[in-house]
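Below: the structure, in structure tokens.
All protein chains of the complex are present and in place, except for one that has been dropped.
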Amino acid sequence: MHNIENQRSQFIRPCTRVWLGLLALTSVTYGIGRMELGGTQIVMLVLIITFIKGEMVAGFFMGLRNTSLLWRAIMASWLVIVGGGIAIAYLVGLK
Amino acid sequence: MQYQSQAVAKPYFIAAIGLFVGQILFGLIMGLQYVMGDFLFPAIPFNVARMVHTNLLIVWLLFGFMGAAYYMIPEESETELFSPKLALLTFWVFLVAGALTIVGYLTVPYATLAKFTFNDLWPTMGREFLEQPLVTKVGIVLVALSMLFNLTMTVLKGRKTSISIVLLMGLWGLAVFFLFSFYNPSNLVLDKYFWWWTVHLWVEGVWELILGSLLAFVLIKVTGVDREIIEKWLYMIIAMVLITGIIGMGHHYYWIGTPEYWQWFGSVFSALEPIPFFMMTVFAFNMVNRRRREHPNKAAVLWALGTGVMAFLGAGVWGFLHTLAPVNFYTHGTQITAAHGHMAFYGAYAMVVMTIISYAMPMLRGRAANSEKSQVLEMWSFWLMTVAMVFITLFLTAAGILQVWLQRVSTEPLGFMAAQDQVTLFYWLREISGVIFLIGLVLYIISFFVKGETKEAA
Amino acid sequence: MSQAFTKSMARNIFFGGSAFFFLLLVALTFDTMQVLPKRDHRENITPAVERGKMVWEKNNCIGCHTLLGEGAYYAPELGNVYARRGGGEFIKAWIKSRPAEGTPGNRRQMPQFNLTDQELDDMVAFLKWTGEINTAKWPPNIEG
Partner (left out) sequence: MSTQILTLDSHKAGTPPGDLAIWFFIFAELLAFGIFFLAYAFARANNVELFNESQQHLNRESGAINTVVLITSSYFVVRAVAAIREGLSRQCVYWLGAAIGLGGVFLVIKLFEFHAKFSAGISLSTNTFYMFYLSLTIFHFMHVILGMVILAAVMLKAHQGGYTAEHHTGVETGASYWHMVDLLWIILFPLVYVIR
């Protein structure tokens, strides 16, 4: 059962780690919200965390990391545009 | 033509083209009235001419859709039509009802027509595009039901392809959403809200299903590309149409008294509405590039490609131009809307009907394609009409931008008529383009009578 | 090996997606119906307003004018005409005074509709009510 062992090490275990990582990052985001922190640096941190989470879900759960560059680029640019747009809008709102 | 009963499509197509001519003539009358206000007054006031222009458009497109359906369904289902006689009867009922309605518009004042057709008992008239007397509206429903019965029975007894299923869904949707035209509450906001359930869900909803299936049918025939591939595309395109278009209806709910969240829903979803049209363009070109045969009917291929491009430009690009709420705030109800309306209807619906006519008419006349000479003429008419329509759209857009600037944006806004006086030049240019369009249309009709060497239909 | 892109999946997305967004439309429509009374002031729809809408429709006014921006673009917007012309007297006088054979010169013509005084009053009532609908501050200015 070489292939099953292979799948466990290459698919399930990374995903389990990703899952735990997502939970940890979520608690960070929640903690920031809980403390009602605000301000540019905090918001950028939250957005970076969100970007990392998005890439983790897209790459590992959705399996995009095994696909061609085009697919990964589409997803990454979506995340960048949305996240970057939110960041710009936040800065615009500071005025 | 593979099945005898497909022949019933022929009178539908001929009627469609005939009414198309009428539509263009009244369009020219209106165009002239824009710059020579007393032209044909008081014999044909502008509101009458416009009603005839738009109603003829709707009716000839319906004739085209019905003809297309009667042509396609037997071939797709691989069986004769359930009842060719019923289809012919339906044709004459529809033609006579339509002609009488137009005659009514032109001969008696609209208020008199309303009185004689019992509009007081159940008022439905006098709303844009739905001006038809109650009895005509009922007639349209009966005609549609007769057609749907006929086609559904045919599909049920024969092969069920994705194309015929999509076409039937489009036609059923057409009938169902037309029912909203019978609802005319005295509250104007409600009236407008549900008026769009007919108008928007027709042209940006179920009609696009019809459009997609017509285009898919012709592309299968002229390119020989595998049906599976074409039908897959068809489903993806119409999925995107409805996903974006249903909530895209919000772009009509910005300023008519409806809650303001529609500005967000409408903007977000209608911003996506160009996507299915873009897919349609890619689809048409892709299939033609991957063609497995050289179909002798070059003109039909040209129409099919033209539909893809012009639908994207007219409905997609020109729609997007003024669909976002902050833009629409200034452009709502101006010549920009007229510009979009002209190119979208021509590019999407008029052209797809001419695509199917171009493909099916030679078949109905017993040949695979028209003679070389006839096709060259038809392609000339394609370019004349299409280029003329592009210019009509550009001139109306220019007029619209000026109108918006003078009347709505500038710090000292002009009144409506004063602003109109400033853009007269563009209306003249539009009228000239309209004349060229008519020349194209005349050539189109002549192309049917050009003889020459033809191959027998396969 | 499984096929990468199947027709049945495309079909499922079409049916599922359409049903989904139609349901969303129904939900939004439901909410709209709850909110509308506050925006259209339907308590002010008197019998005169109702009759006025009939007069509006029977004479196919939408064939030249826009009303809240919808209609033909040949003649001025009438959703705010009551405010623009400072009340109903101008509107009535205007409609009444259209010459049956048209005004001389190259101007755009409005037909003589031969409305009765009652119909004129009803029309004004309808246009006044229409002008009070909350249209999210549209049109941009009084010129419509």
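We call the chains A, B and C, going by the order they appear; numbering starts again at 1 in every chain.
We adopt the following convention: contacts are C-beta pairs under 8 Å (C-beta built on N, C-alpha and C of every residue); 3 or more make two chains touch, one makes a residue touch a chain.
Source: prediction; values computed, not measured.
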Result, missing-chain neighbours among shown chains, is A, B, C
Absent-chain interface residues of chain A come out as 2-4, 6-8, 10-12, 15-16, 18-19, 22-23, 26-27, 29-30, 32-34, 36, 38, 43, 46-47, 49-50, 53-54, 57-58, 60-64, 66-68, 71, 74, 78, 81-83, 85-86, 88-90, 92-94
Where chain B meets the left-out chain, the residues are 232, 235-236, 239-240, 243-244, 259-261, 264-265, 267-269, 271-272, 275
Residues of chain C touching the missing chain are 1-6, 9-10, 13, 16-17, 20, 23-24, 27, 31, 34-35
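Simple rule for what comes next: only the chains that are shown with their structure count from here on.
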Among line, ring, star, complete and other, the chain contact graph is other
In whole angstrom, the CA-centroid distance of chain A from chain C equals 48
Note: chain C sits from chain B at a C-alpha centroid distance in Å of 23
Per the touch rule, the chain C residues reaching chain B in their complex are 5-7, 10-11, 13-14, 17-18, 20-22, 24-25, 28-29, 31-32, 35-36, 39-40, 42, 45, 49-50, 53-54, 56-64, 66-77, 100-113, 129-130, 133-136, 138-144
Per the touch rule above, chain B residues touching chain C in the complex are 30, 33-38, 41-42, 45-48, 50-51, 110-111, 114-115, 119-120, 123, 125-128, 131, 162, 184, 186-193, 228, 231-232, 235-236, 238-239, 242-243, 246-247, 249-250, 253-260, 262-263, 265, 329-330, 332-335, 337-338, 407-409, 413-417, 419-420
